[in-house]
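Heads up: the structure comes next, in structure tokens.
As you look at this complex, bear in mind that one protein chain is not there, while each of the others sits in place.
And then subunit A:
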Amino acid sequence: MIDAKRRILLKGSLGAGAIGVAVTAGLITPSTVLAAWPEAAFKATDPASALKGLLGTDATETSDQVMIKAPDIAENGAVVPVTVESSAEGVKSISIIASGNGTPLIASFELGENAAPFVSTRIKMAKTADVVAVVQTDAGILSAAKPVKVTIGGCGG
């Protein structure tokens, strides 16, 4: 029963992928899309499609202008503190991805005019994996990854 529902959700997210295409084609301005919760991105089951759903592309550039702070070893995957900062100019959004999770996109922070490029929160991680910080700037999309070893996963029961 539950599995059946999940299949439907997956189908739904494939359909919603079309919205991402519309965004890149300039049919919908990103601001109107981002105002709503990007369901397709959050339902995506791999980091690349999550990024496509969120930002319209999965092309990111690894950059030392993105600083990500997370523990080397997380004893409890249910609570992993993550801090992302950036020294880049014109940061529009910061997203956090746990690559090993069933649905990798954890959070996306849209920064207003006065916001400083800094966010800190606590996330769940299903297993040992990279935590990826993706920073969207005027000049392009930058990213940095930090491997976190998880001893007890924090997503299931």
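What we mean here is this: a contact is a pair of C-beta atoms (placed from the backbone, for glycine too) under 8 Å apart; a residue touches a chain by one contact, two chains touch by 3 or more; residues count from 1.
The rule we apply is simple: contacts and distances are computed from a predicted model.
Q: Between "Thiosulfate oxidation carrier complex protein SoxZ", "ABC transporter permease", "DNA-directed DNA polymerase" or "Phosphate transport system ATP-binding protein", choose the name on the UniProt record of the chain that's been left out.
A: Per the UniProt record, the undisplayed chain of the complex is "Thiosulfate oxidation carrier complex protein SoxZ".
Q: Write down which of A:40, A:66, A:111 or A:148 is the residue touching the left-out chain.
A: A:111
Q: Considering the whole complex rather than only what is displayed, give the residues of subunit A touching the chain that is not shown.
A: Subunit A touches the missing chain through residues 2, 34, 37-38, 42, 78-81, 83, 98, 101-103, 105-116, 118-124, 154-157.
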